[in-house]
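Right, I'll just put the structure down here and ask away after.
Of the protein chains in this complex, one is absent; all others appear in place.
Up next is chain A:
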Amino acid sequence: MDSRITQFDELAGADGRTRAPYRKLSQWLAETPPELLASRREQAELLFRRIGITFAVYGAQEATERLIPFDILPRILARSEWATLEKGLIQRVAALNAFLADIYGAGEILRAGIVPADLVYRNPAYCPEMAGRRVPYDIFVHIAGVDIVRTDDQGFFVLEDNARTPSGVSYMLENREVMMRLFPELFALHRVAPIENYPDELLATLRSVAPPRANGDPTIVLMTPGQYNSAFYEHSFLADKLGVELVEGRDLFVRDDVVYMRTTEGPRRVDVIYRRIDDDFLDPLCFRPDSALGVAGLMGAYHAGNVTLANAVGAGAADDKAMYTYMPDIIRFYLGEAPLLQNVPTFRCRESEALAYVLDHLDELVVKEVNGSGGYGMLVGPHAAKAQIEEFRAKLKAHPQNFIAQPTLALSTCPIALASGVAPRHVDLRPFVLQGANGARVVPGGLTRVAMTEKSLVVNSSQGGGTKDTWVIDDAWVGEEPMGQA
């Protein structure tokens, strides 16, 4: 690893003294024979495979379904740490929603010169179809996944906002289930905040934004591109937990601006669609005519106010990596508050000064495509080969507006259990924020993603990253003596 980067370990801190939230885990680890960890790892793998918790990998020849590596050691956050994070997340999503309602409406932030208009209007995720339209309760982002990292004790950074169809919540829930089966003794040692009410919260959120005619008893469905989609497991898992039908485009049709699903008893009216399918594929009459995944006429029904889509169409305009750099300003503009969560310092390559700096420091920076996701289209300078750096240099010069760059962050590490023993790996965190007509909710925790390879900073599951359970525990040590040497 780059020697300039000092590493913060969430268990050991920066100085090797066990941090308070990890005290019991650390003690337990010291007393636990390695064979027990090994056998629990095997059991965990077996459980995941039996339950069929898989994700599909596009283009991977032999296995279309893969297990995401799961690490059996929990990542622990203190209640006090979580409280800060939660407030910051809710603030952030409120700002995202205000911003989206504004850019598809009056455009005040553009007129105020806070965000450049061309950045909004030329953004491929900006949906002209939605210009001048209002969505129920002005909520565009009902479900957000905000990627969080930390570099030290002092606070959290937002790495990325996911405002379209963030996935991973099924892993958050299943990881907890598996942990509770494997480590009852660890749960007995800690007071871990429960997360299993997430599906109820999600359902309440979706119900709250139903069209008024549903009279408080809306028909809600979850729409999937189908079982070959990488997140299909999650789609079916969630539909199951919500108790709603899991539909594909072909199960739906539109007549007179009303959406129906085909059932064995004939057509049934649909009020709310939690769609896990991208804007482009929603309606062949409106977007890609070649897409068979969507429903012809869906947008007509949407604009007529007969169906609510969650997340709203065009929400992706806010989670663009270029827009990200303006988030602190966006928060201040709409809420009149200081941002509670920091952004990672970011260079906007569209600005010539920033571009010049980035081109000079490519070997130190992480360069990301503004519209990339899943860890594709990105350069990790300190780990990149010469040729790759040069390739990015050329791309940057050709289309600087397509890129942003960030310093290589010293992402915190957490211990994971390997065959060879316990070792630190870099992690991030994706908590899930729900925004309904009657408020915002975040279940305490989220999906911790782990770079399984030593020293790697890439935690994406499409790039071989793993996951672990995230615990928010009561600060039972408050008022106790400070921790001594571990």
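Everything below uses one rule, namely that a residue touches a chain if its C-beta (ideal position, glycine included) is under 8 Å from a C-beta of that chain, and two chains touch if they have at least 3 such contacts; residues count from 1.
As a convention for this text, contacts and distances are computed from a predicted model.
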| item | value |
| --- | --- |
| Name per UniProt, for the chain absent here [options: "Carbohydrate ABC transporter permease", "Fructose transport system substrate-binding protein", "Alpha-E domain-containing protein" or "Multicomponent Na+:H+ antiporter subunit D"] | "Alpha-E domain-containing protein" |
| Contact residue for the chain not shown (choose from A:E45, A:E245, A:E369 or A:D474) | A:E245 |
| Touching the absent chain when the full complex is considered, from A:F232, A:F287 or A:F347 | A:F232 |
| Residue touching the undisplayed chain, where the options are A:R49, A:R111, A:K397 or A:K455 | A:R49 |
| Residues of chain A (touch criterion as defined above) contacting the omitted chain | 49-52, 226-227, 232, 236-237, 239-240, 245-248, 250-251, 261-265 |
